[in-house]
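The complex is shown incomplete by one protein chain, all other protein chains being positioned as in the whole.
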Amino acid sequence: MTITDNLRTSLLKTRSDTEKICSPLQIEDYVVQPIVDVSPPKWHLGHTTWFFEEFILSKHAQGYKRFHPEYAYVFNSYYESVGKRVIRTNRGNLSRPTVKEVYKYRDYVTSNLQFFLEKNQDPKIRKLVEIGIHHEKQHQELLLTDIKYILGNNPLFPKYNDTFIENSVFEEIQSYSTVNEGVYEIGYSGNDFCYDNEYGKHKVFLKEYAISNKLVTNKEYLEFIENDGYKDSLLWHAEGWDWIQKEKIKTPLYWYKIDKKYYQYTLQGLVPLNTKAPVTHLSYYEAFAFSQWKGERLPTEFEWEIAQSFFKWGERWEWTESAYSPYPNYKKAPGALGEYNGKFMVNQKVLRGGSVATPQNHTRATYRNFFHPHLRWQFTGLRLVKDI
Amino acid sequence: MTITDNLRTSLLKTRSDTEKICSPLQIEDYVVQPIVDVSPPKWHLGHTTWFFEEFILSKHAQGYKRFHPEYAYVFNSYYESVGKRVIRTNRGNLSRPTVKEVYKYRDYVTSNLQFFLEKNQDPKIRKLVEIGIHHEKQHQELLLTDIKYILGNNPLFPKYNDTFIENSVFEEIQSYSTVNEGVYEIGYSGNDFCYDNEYGKHKVFLKEYAISNKLVTNKEYLEFIENDGYKDSLLWHAEGWDWIQKEKIKTPLYWYKIDKKYYQYTLQGLVPLNTKAPVTHLSYYEAFAFSQWKGERLPTEFEWEIAQSFFKWGERWEWTESAYSPYPNYKKAPGALGEYNGKFMVNQKVLRGGSVATPQNHTRATYRNFFHPHLRWQFTGLRLVKDI
Amino acid sequence: MTITDNLRTSLLKTRSDTEKICSPLQIEDYVVQPIVDVSPPKWHLGHTTWFFEEFILSKHAQGYKRFHPEYAYVFNSYYESVGKRVIRTNRGNLSRPTVKEVYKYRDYVTSNLQFFLEKNQDPKIRKLVEIGIHHEKQHQELLLTDIKYILGNNPLFPKYNDTFIENSVFEEIQSYSTVNEGVYEIGYSGNDFCYDNEYGKHKVFLKEYAISNKLVTNKEYLEFIENDGYKDSLLWHAEGWDWIQKEKIKTPLYWYKIDKKYYQYTLQGLVPLNTKAPVTHLSYYEAFAFSQWKGERLPTEFEWEIAQSFFKWGERWEWTESAYSPYPNYKKAPGALGEYNGKFMVNQKVLRGGSVATPQNHTRATYRNFFHPHLRWQFTGLRLVKDI
Partner (left out) sequence: MTITDNLRTSLLKTRSDTEKICSPLQIEDYVVQPIVDVSPPKWHLGHTTWFFEEFILSKHAQGYKRFHPEYAYVFNSYYESVGKRVIRTNRGNLSRPTVKEVYKYRDYVTSNLQFFLEKNQDPKIRKLVEIGIHHEKQHQELLLTDIKYILGNNPLFPKYNDTFIENSVFEEIQSYSTVNEGVYEIGYSGNDFCYDNEYGKHKVFLKEYAISNKLVTNKEYLEFIENDGYKDSLLWHAEGWDWIQKEKIKTPLYWYKIDKKYYQYTLQGLVPLNTKAPVTHLSYYEAFAFSQWKGERLPTEFEWEIAQSFFKWGERWEWTESAYSPYPNYKKAPGALGEYNGKFMVNQKVLRGGSVATPQNHTRATYRNFFHPHLRWQFTGLRLVKDI
């Protein structure tokens, strides 16, 4: 089996995994966009396909005929340098192309790509396919959380399926691992795939700190709520405080108080709050306020990366105190692919780890996810750090 | 055949007509809401059903069991006095209930209603059914124009079907009929169904005026555009002028200029502008500015009603100069049904006539439709009047 | 004394009256614009001056030199056809020209105008001066209500002065005068000044009705509040209901409940609510809802005009049921002066009468004032009508 065979296998598995995520959906679920941050599942299916068509087939596969002349317009997300695009708030206004047509589009592009890869062994192309695969895996994660948002904000609370487990309970006793003061190395340096924002392996100086082996649980977060954590302005950033006032936020997303008891919407439907499970669907503002209330703090992304071998992670994306910034010597790729990461490096916070929605083998210790501080529809959580 | 048989026939035909309007749709088309004024087709199907369930079955049919406890919340439109409702801007966020479930809901309510009407001959109930039928017919019209908006604002410009004719050409020479000064009677006084806003037959005094036998055509409106009608502030109401600046409006809705030629989106798809057809999809502001530019004016609703026997109408809803106000002695029905008309009697303009989207026998000479002055997604048009 | 002398006297008195209204102000009070509908007093002083400069001196007085080249831009209100203007929401951002400079501008224009009128007896010019005088009188009314808004929304509640009486008590017993069904004449037909919107004397047909001799009082309105009038959606227009929810409106403007007792801010400062005085600072929505609650209704502007000799009026602008529309044969003046009235004839309600803020001799039985239905900062009130 050649390397290209591996790539093809990986491509086909990824394409098929995306569709598997959608298998429990009704056609109607593919179409809606309840908030600007959520995209219709149909759009994810088309956009990940367009990515291969735009950056590989249309540029490198001689004689390739685009599936439809308007799809580039419909399925471009934010790449300013490759032409006009449906603005993000309007994705949920498009009933066409239909779900069926989008699946046809997927098949068409996947087949063409397979055929093209059989004849083309150029490492530059293989690199692009690899990016396309990882791009699609990233969208798998978004797809699942967008589906959760679509179903979980419907007044009928439909379940996604009966098997998806969001909340695994981590029974270990809490303890803190200490990391000594010193100079450490940060960033990716292996030979596998990583994003451009992880490159630039570089040194950082860290003070001594101690990091928890456990994520904060629903039980602990409930104490914060019941001790009026959402009412004490001194715990909050000014923008966080304004945000909870304006949006009337009093709990994490998907929590519902019915007859004095808390429930949470999960992909298996509405269930009583599992107090032992790690808290999730928090904004950075809430994670920060909680840490203030505890008298501890969030780790920086460097502290997290250096300490990550001391604890189990991967169930929740973990908010860090770090703003999303370029590493030293960060260079973005030329042209449209350079729009992947660099242009988002302002006003966002880094999350480290991975979540129950992250595809297998997609994350790693150096992976940097990032979101605006008020966003909560990902499976976000937090882990505390103490200064010594 | 009893009167009740007639009512049942009418009910079943209306229920079935609504569904026929939807027959060319893909499931995805049922779900989206591109602007607040447009409702998802699925919602129309459910809402017209809820109306029968809420006001007849749940109140009068002993032992009736609602199809689903949450549907009242999902499908209430604006009846404040019967409980909470999904706010109008959020209708397009709901993927559930599915289209299939909504059709089941329709069948369930229609069957129950039929069964109930077999045993119940109470004239009060019959009156309510009649209102429900007319309510559903009004929604048929909205349904069709909402579908046009959903498809016509999609970048792929899908057609609705190949047979729906929007533009019939009226070849007669234009002429003006004169109505003499005098006292005239306005309002409905027959025995058939009419809305509460048409009652209160009353006298009005009219000055002499002359009214055109023809609607304004696309050709005439094109002249207005080409003579910079959209650039001369003196032709416009202040609010109309601000609106065209803000929304960058330069033509009626659904007009597209491609390579210096005008096209219009119709239910049969994008076609070259038919210059002989009556202009449509205009706001009141545009109709008014056009009339100013012509040196003529829009009729009042009274002038229209008195003169309507002199000309052919029914293809376009015709903007009038009249604000939507109560007739003398107007009384709204007690309770929720009183929310039907009266509460909208401010800031809206009356339209008279009917349109290609109006169900057969649904409109009449005294029928008063009404919309906010900036709205254009109905098949609106205009007819001119001259003072003498 | 010639007619021109009269005009000059009237001009000078009007110019001086405007300044008298401002005499109790601090310089700071001249500058601010707390809501878009309110203009800074300084702006009123300049705008009424610009009107004379723009439409008379700059066009007709040979050799006239504008006081400042930028003032036309600063002080134009809404005349689109005479050039660019500071948009309305920005008037309160301008600290310059200073109040002192604006007074100099006033003096300069008044002097030039006087000098010009001495030599110019052209009736067309005299007509323009007359319009300018009436324009300024209209602004006197706005000036006073804008001042009230500026002071009355300041947390320190400063008084305007100690002498301005807003609330005269009308002790008569309430009674209703009946007007017989018939054709009546509406509109102005004398030889004195009136606005273009009053012309076009014309006939209307009225049904029999009975109109109250008294304005609704604070006492009656308090009963409406205490009987949950603001909580019963069935009393309200849909847009009125949405507006009171959104703006959290529970009383007329300037009412404050302190320790369970009602106070009202008046130009003499904060005082206990005078229950015998006519209610004021109501929107049309509130006036309408009150009338619904009483089981009566607002008069149309025609009913008001025909009946006005039967009652005392002039203390409150009275909301009518009539939308602001053109009279038959309404013609607006050519050019910029045509922007005075006609372009506002949509989405507004007619008020009839006059108020404690109206300059002497400024209003008359045919005078038509108009505001958007949600506005409350004028001295608005209401009078009820019964059908018979």
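By letter and in written order, the chains are A, B and C; residue numbering begins at 1 in each of them.
Keep in mind that, in the parts below, a contact is a pair of C-beta atoms (placed from the backbone, for glycine too) under 8 Å apart; a residue touches a chain by one contact, two chains touch by 3 or more.
As the structure is a prediction and not an experimental result, all values here were calculated from the model.
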item: Omitted chain - touching chains that are shown; value: A, C
item: Candidates C:94, C:142, C:210 or C:365 - the one touching the absent chain; value: C:94
item: Residue among A:190, A:272 or A:328 that touches the chain left out of view; value: A:328
item: Touch with the omitted chain, as defined above, among A:114, A:161 or A:347; value: A:347
item: Contacting the left-out chain in the complete assembly, out of A:152, A:240, A:278 or A:353; value: A:240
item: Sites on chain A contacted by the missing partner chain, in the whole complex; value: 78, 80-81, 183, 202-205, 207, 233-234, 236-241, 284-285, 288, 321-323, 325-326, 328-329, 335, 338-339, 343-347, 349, 373, 387
item: Where the missing chain touches chain C, by residue; value: 26-34, 42, 68, 70, 73-74, 86, 90, 92-99, 150-151, 153-156, 158
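By definition in this document, only the chains that are shown with their structure count from here on.
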item: Set of chains adjacent to chain B and to chain C; value: none
item: Longest centre-to-centre distance from chain B, chain (CA-based); value: A
item: Closest chain to global C-alpha mean, per-chain Cα centroids; value: B
item: Whole-Å separation of chain centres (CA-atom averages), chain B against chain C; value: 36
item: Between chain B and chain A, distance of the C-alpha-averaged centres to the nearest whole Å; value: 45
item: Centroid spacing, where centroids are CA-atom means, of chain A and chain C in whole angstrom; value: 57
item: Multi-partner residues of chain B (at least 2 other chains); value: none
